[in-house]
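To start, I am sharing the structure in question, which I have written as structure tokens.
Note that this complex is displayed minus one protein chain, with the remaining chains in position.
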Amino acid sequence: MSQSYDRGLIEDFGRWKEFSAGMWAWIFHKFTGWVLIGYLFTHVAVLSSATVSGEVYTQTLQSLESLLVVRVLEVGLLAVAAFHILNGIRLLFVDLGIGLEAQDKAFYAAMVATGVITIASIPTFLGGI
Amino acid sequence: MSTQIKERDTETESESSEESEHQTRRLSEKRERADMKERADNDLSEHDETVRLKVFRYDPEVEGKKDPRFDTFEVPFTKGMTVLDALIYARDHFDSSLTFRHSCRQAVCGSDALFVNGRQRLGCKTQMVDLEWPVRIEPLPHADVVKDLIVDMEHFYDQMESVEPYFQTNELPSGEEQRQSRENREKVKMSTRCIWCSACMSSCNVAAGDNEYLGPAAINKAYRFAMDEREGEDMKAHRLNIIEQEHGVWRCQTQFSCTEVCPKDIPLTEHIQELKREAVKSNLKFW
Amino acid sequence: MTIHEHDVVVVGAGGAGLRAAIAAEEEGADVAMVTKLHPVRSHTGAAEGGINAALRDGDDWELHAYDTMKGSDYLGDAPAIETLAQDAPEEVIQLEHWGMPFSREDDGRVSQRPFGGLSFPRTTYAGAETGHHLLHTMYEQAVKRGIRVYDEFYVSQLAVTDHDDPEDRECHGCVAYDIKSGDVVGFRARNGVVLATGGDGQVFEHTTNAVANTGDGPAMAYRAGVPVEDMEFVQFHPTTLPSTGVLISEGVRGEGGILYNSEGERFMFEGGYANNAGELASRDVVSRAELTEVNEGRGINDEYVYLDMRHLGEERINDRLENIIHLAEDFEGVNPIDEPMPVKPGQHYHMGGIETNENGETCVSGLYAAGECACASVHGSNRLGGNALPELIVFGARAGHHAAGRDLGTAEVDTGPSARTETEDGLDTPVEPGALDTPDSDVAADGALVEPVELVERAVERERARIEDMLERDGTNHAEIREDLQETMTENVNVFRREADLKKALEVIRECRERYQGVAVSDPSRTFNTDLIHTIETGNLIDIAETITLGALAREEFRGAHWRQEHQERKDGEWLKHTMISWNDGSPELYYKPVVLEGENKEYEPKVRSY
Partner (left out) sequence: MADHYSSFEPKGTRWLLQRITAGFLVVVLAFHFMLLHFVNHAGDITFLGTQARMSQVGYFLTMVSFLIAGAFHGVNGVYNALVNQGLDGTQKTVVKWLLVAAGALLIAQGIRVATAMTGLF
């Protein structure tokens, strides 16, 4: 008689500490991808105010932009987009079979560059309050 | 008197860039390891030369083992000891019911891929000094556990066998071998080294989520044939169809963990990616 | 009770088993492979060097046969050797046609390299992993043909009728333990059972063989009445890593690696073992030299000597011997660029085995054997490197074809006790070998009258009871017995053989047999009970160890791999004969049959074996 034991997926995620660069890249890319598509839907929804009238559009945008939360969230969005783009480029290289040996370094580079871009853009994004 | 003369059996194969990349990688890993070993050796003098193993135990039939648990074994350490050696010691001296697959002890049979300190490794090819102690040993993730460290390999075998993993061609010269260029043999060389250990499959999150995903090993097997010029163009097209199926190459998310754990240093991700490009190329031809 | 029925049942799925199964399938038979390991886990995968076949202009099968005969030290049977040499080219080409990735020359043809004892570079190879590719290529072909594989089924008994004369017996199948479920099932073979269970290196403490190489096939066949042949001929390899037995190829010494002892002496020269060849002397010479050093107190840790290649320089080592670096690091934890590698001799290959003729037939009808477990006698007293792999496919194919009914003509090698020309009655053993209480054997008591299926059923029942018993009782753990057995074999029946040691070994083996009577399996589980499997294997090891030792004691000469302290020369007048041991229902009988030196076109003249 035999019967086997399935440890399930949950356990996997308990192992995050043991993930390697490629797996982190995968998770982050997935996460940022979802955020971006989510944002695209919201973005179009917000912009839809333009179909009502020019004034409503201007007002909606400006009142949103005057909120600190929105600006902070925008920094987040930039970070997310920057990572997705940079890692996206890394993935495109991987798809082309270029520099596979350095894929982990490319991931770290993408992380660092994302950080730098994000910090550098904070003044522009949060400025003018 | 000498009854035999010396045998000359050195490898004299032409170097490929692929090989040397891997060689460099391995050599740099070795250097890291050497440092670690030194540290471990220093640690050793402080410790009492026993290594503690925490081993996953489960048996569907035995009281007390029905609920998975970890058992601890204290194994006397000897120079050169591998994880497999330690397990064998624990089994032969402490608990003969400790169950794990093993046979060759030299990384060719592929029976003892285990989850050691959070990573898929071959027990026989992993030196104790290269690990952090205590050493935690579990069965491969993403496979059903049959007992202790033994997982059910059926699914893995099914995936391997679903890619028509056998040479097929209609044009065979009679009485002599087919010709194959050195370059072509070099191209498939790494892919032919797979020992079916399933470490790669176990490390891949996509394979964990999608049970039908062929997985890196099976795709690599397909690569081994698709890229072999001896099979001819028609067969190559057929092979690309196989790996292009819904749960074939497109599922790979280039996580690279398969490549990282492969005990035979097969550049799996690279092979998968190359097949994706080949498949796209061959599809484009029809447009 | 589950009984699986097939035309041909192949036990074991290494190179020999796979080839036999494919051959039987080619012949139209319904064939199944029953194997304790999944086929790709078989030890054939460990072979590195290559496979001999006369493929090229300037080479031909007769040269190959001649080399093999000479290498065997004239203890091989000419018809078998010639069959090997004649069939090998076609079989190797076949492998290539099946896609085996051989190394290639510039013109696209398969590469061949020179190997010890060969007059032509005919060792065809696929990198440093010829066996791996051979095994996988053949398994792939088995998948292609849809051949049924019962993997992780441990065959523990043959279903053989109990006629008094083994030559009247018939084999109708075998009994297997389904490792995963714990079921004991029967296999009924309508046409034949082919044993291809591989080596038995686990008889020794230190071996290049896998943990699964426990000589199950020879032990089962032996107990069922088939004689075993030339069991004393065991090949030892001089450079294996002490902790695992992993092989370090001759390449290291070929490139200039040197051996030295604990006193830093380059003993091959300084100790006078081989003043000219030094480290490059033959395997047996080097093995003996190493052991002498260790025995005389000049070993390191009283166990091994050093093989040093540091002086070759990192660059050259990386270039030529890269795989050696990995082997030493992975399996011994030593970096050979910085430190010398510890090495010692280890068991490598068993020339002896189940007696067969050149068609793979044993004297029991319906029972075949091929591969390392068999002894068609192609290797005689010493195997040439690269000659085992062709043996697997040549004799695997022949056994498979024959079992499935192809007519291969009458064999020229005689088998069974009727081939006896001389009985050994003077053998002075300190203890009675064989079963503890005779009669005992693995043939089903059936008065030889029952239907084949019923015979298999009876065998299953017997095996069930035996297993049940081992699982239920309390007693000794097999691991202790195995350890003592391996220890005594390594100490007394190793490279050096002295009469007193051999006798001592027989005593210990007897003791082991006695203790084994009270052996018990402590794991109560029916799921994947490896404790049980290893316990059964240990029983087989005892029988194998005994035959090796008996053969070694009987053969009072120095031939090939067999060295006797008291008898330092080859005695062609007296010993051009095979040592045969027949279980004889529990009271083993030793007898001899002559070597066949008569070939197809010529008679082979024993010559001094110097190269």
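Chains: A, B and C, in written order; residue numbering restarts at 1 for each.
Keep this in mind: contacts are C-beta pairs under 8 Å (C-beta built on N, C-alpha and C of every residue); 3 or more make two chains touch, one makes a residue touch a chain.
From a predicted model like this one, the values you see are computed outputs, not experimental measurements.
The chain not shown here is in contact, across the full complex, with A, B.
In the complete complex, the residue from B:130, B:231, B:244 or B:270 that touches the missing chain is B:244.
Only one of A:40, A:72 or A:102 touches the absent chain when the whole complex is considered: A:40.
In the full complex, chain B touches the hidden chain at residues 158-159, 161-162, 206, 209-213, 241-242, 244-248, 250-251, 253, 276, 279-280, 283. Although one chain is not displayed, chain A still touches it through residues 30, 33-34, 36-37, 40-41, 44, 47-48, 50-51, 54-55, 57-58, 61-62, 65-66, 71, 74, 78, 81, 85, 88-89, 91-92, 95, 121, 124-125, 128.
Heads up, the rule we're going with is that only the chains that are shown with their structure count from here on.
In terms of Cα centroid distance from the overall Cα mean, chain B ranks first. Centre to centre, using the average C-alpha position, chain B and chain C are separated by 27 Å. One simple way to say how far apart two chains are is to compare their mean CA positions; for chain A and chain C this gives 61 Å. Residues of chain B in contact with at least two other chains: 60-61, 146-147.
Within chain A, contacts with two or more other chains are made by residues 1-2. Residues 1-7, 9, 11-12, 15, 17-23, 25-26, 91, 94-97, 100-101, 103-104 of chain A are the ones that touch chain B when the two sit in their complex. Chain B contributes residues 1-13, 23, 26-27, 30, 33-34, 37, 59-62, 78-82, 85, 91-93, 96-97, 99-111, 124-127, 129, 146-148, 150, 153, 157, 161, 164-168, 172, 175-182, 185, 188-189, 192-193, 195-196, 225, 228, 230-231 to its touches with chain C in the complex.
Of all the residues in chain B, the ones that touch chain A in their complex are 21, 25, 58, 60-61, 68, 118-119, 141-142, 144-147, 152, 205, 208-209, 253-257, 260, 267, 269-270, 273-274, 276-277.
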